[in-house]
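Missing here is one protein chain; the remaining ones are kept as they sit in the complex.
Naming follows writing order (A and B), and every chain is counted from residue 1.
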Amino acid sequence: MNKRFQKLATPYLIWLYILALFPAVFMFGLMFFNMEGIDTDEISFTFENFKQLAEPSTRIALLNSLKFSVLSTALCILLGYITAYFLYKSHIQNKFLVLTILILPMWSNLLLRTQALANIMEPNNIFTSLFHIQVKEDAVGIAGGDLAVIIGSVFTYLPFMILPIYTALEKIDPMLEEASLDLGSNEFTTFRRVTLPLSLKGVVTGSVMVFLPCMSGFAIPEILGKGNIVMIGNIIEQFFKNMNYNIGSLLAIVILILILASIALVNKFDKDGETVL
Amino acid sequence: MKWVWRHQLICSFILTIVVIFSLTSCSTRRQLLILNWGEYINDDLVTAFEKEYNCTVSISIAESNELFYAKIKSGTTAYDLVVPSDYMVEKMYNKGLLQPIDFTKLPDYHEDDLLPGVKAIIEQLELTFPEARAYLVPYLWGTFGLMYNKNKKGLEEVIVEKEGWDPYFNKELLPKGTKVGMYNVPRFAYATTMFYQEKSPNIVTDETLSASKKILTNGKFDQWGTDQLKKQIASGNLDLAFMYTGDFLDQLYIELQGGTPLDEISFDIYIPEATIAFMDNLVIPKKARHVDLAHEFINYMVQKEQAYLNASVVGYCTPYQSAYDMIVNYEIVDEKWIEYFNEDDYGKDWLKNWSYAMQTYYPLPKPTDEIQFRGTVLSNKNLTNQDLTRITNMVNNAKVA
Partner (left out) sequence: MRKDTPKISSISGKEIATMSAYGYKDYTILKKVLKILGWCVVISVAIMLYLSIFVIFIYSINSNKSVNEFGEVTLKWYKEIWTHRMLRTSIINTFAVSLVATLLSTIFGTLIAIGIYSAAKKKQKWMMLLNNIPLLNADIVTGISLMLIFSLLLRIFPYIFGFPTLIIAHVYFTLPYVILNVLPKLREMDPNLIDAALDLGVKPKKAIWKVVVPAVKSGILSGVLMAFTMSFDDFVISYFTTGNGFDNLSIWIYGSIGRKDLTPAVYAFNSLVIFGAMAILLSVNAVRRKNLKRSRKS
């Protein structure tokens, strides 16, 4: 496009330098100090903070986060792809309608949604009360276990997976599929050789969009895991809440490195650098 | 052409920012900024105060003492009043974040009107924080206890007979299949293990930390939670948990308002002899901008009727004897309160139930009692930030073990 428009982006670059890049550098610096908040009164230079990485809780929390994020992302890919594919095949004219229906649940508060899910995962819940079901005294619900956390993540983040896949599918020229069918391959081969590879970009984008909030989130594991499952997000939150920004930054940087790795992965598939949609 | 473009965008950026700033600076009415716990004040009082003193009261909320501290320390807002608990008042004072309260501006505050429990808490606090009295005005107070499911066979007997902590940490002493919950604040979890070992919760050493970790690991808690615990016990999904007595009373009030008679309530609380006692206080930060208004507000809230009304919205106890007496002697209460606490909003027999709850769960010590008050106040005097980090890590390690 006309070069004269490129000045429109300059203020944004400055904005990003101030609000995104500078804090990232600042956080990196915080890792090496020991102080309360950003109070410089009792500041001291230290490598003590790195001991935090050796704590069993940190290690297990990181592993937990990875495990749950990977599992949830995998499940989301499976469910999300099928849903997106069928929505695409059903030739709904109004893309905006699909988008809105998928995104609408998010207009309801995340905490309330998660607590509602936690409630119905218990043996005694609102439905047993509503329908006067007598629950056995030793009945056990799924809340508090690994399954509950995975279900919660999938239920919450699934739209982030469906949307990019659906967008990627929409962009495929229908002529390509027709050509493939005309040239004698059946529908399964067409899907495998034409549709799937072309929609892979959406899958990668969706995976990142699901994986990242799973990695850093703390509300879902806290509520659905009934506090038994510790994730790295919980630990980061604890430290920032207690004004220990130093260890908080350290752990946040660890996650940031994982995130940058995933951006690199995305860039490999997505040469334009357009994540999300 | 390029120049015009660039300027237009920059100009519009600047313009928006200027508009936003000017929007905020136009509040000329006196404004009182309060940082409080969620739903921890009777809104009717706030409205009445606004009318009487021609000001606006704006209340922000936070859900832990640590967040109160973070908010005051970071200075992003110059709050005029904050409601931290005892140990956090001490910490704020030590960091120079508070200003002394001018008691000459509080004609309605009478220190001798405080309940014995509150006096005991202040005395405990003064051991490490001698200036306490000059910096705080009690707001509400309470204890922690072990809430349990009465429908679980044999549980109530064990808890009462063994006096709380032993069965709480040893599942083999409890009836089979008892589900136990712990309050998900590392500092509180640590304190419970110290009570179990009959030690002070305010000491942190390597030995106590590792002992505490062992106890917490052996406890095999089914749930770590905060406000969820009481709901879980009320619905029968959990049988035993450590929590604020006020949390328990909140749940009790909800059940009573839902129409369950008092003798059919499925849960109760046992308050062990050694437990956490806490007191939330009105304090004025050093950076407060409306100090006079803050004093007026404090003076308003400590008046007998206001304290009475304020205590009605929460399960915690008023610190004032006069208000306490009003609650307890509900039969001789003024007609207007019976009208205020109408059946639609408060359920049947609210005044009677409220009186029962206060007398049962926040009892006045009898003159014959040997020790007048048994709770322990948490103190941060001897605890460094490193100690707090260690407690947090210890509890996390116990969870993942």
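One rule holds in what follows: a residue touches a chain if its C-beta (ideal position, glycine included) is under 8 Å from a C-beta of that chain, and two chains touch if they have at least 3 such contacts.
These numbers come from a predicted model, not from an experiment.
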Option touching the unshown chain, where A:Ser72, A:Asn124, A:Ser180 or A:Asn228 are the choices:
A:Asn124
Hidden-chain contact residue, picked from the options B:Gly164, B:Gly246, B:Pro272 or B:Gly375
B:Gly246
Residues on chain B that touch the omitted chain in the whole complex?
1, 5, 8-9, 13, 16-17, 20-21, 23-25, 31, 33-34, 37-40, 43, 46-47, 58-64, 74-78, 226-227, 231, 234-235, 237, 244, 246-247, 250-251, 254-255, 257-259, 313-316
What chain A residues would touch the chain not displayed?
1-13, 15-24, 26-27, 38, 79-80, 82-83, 85-87, 94-97, 99-117, 119-120, 122, 124-127, 129-130, 154-155, 158-159, 162, 186-188, 208, 212, 215-216, 233, 236-237, 240, 245, 248-249, 252, 255-256, 259, 262-263, 272-277
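Simple rule for what comes next: only the chains that are shown with their structure count from here on.
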Complex interface listing, chain A residues touching chain B:
4-5, 7-8, 10-11, 36-37, 39, 52, 55-58, 60-61, 115, 118, 122-125, 135, 137-138, 141, 144, 222-223, 226-228, 230, 235, 238-239, 241-244, 247
For chain B, which residues are in contact with chain A within the complex?
1-2, 5-6, 9-10, 13, 64, 66-67, 69-70, 73-74, 152, 177, 182, 184, 186, 221-225, 228, 232, 235-237, 385, 388-389, 392-393, 396-397, 399-401
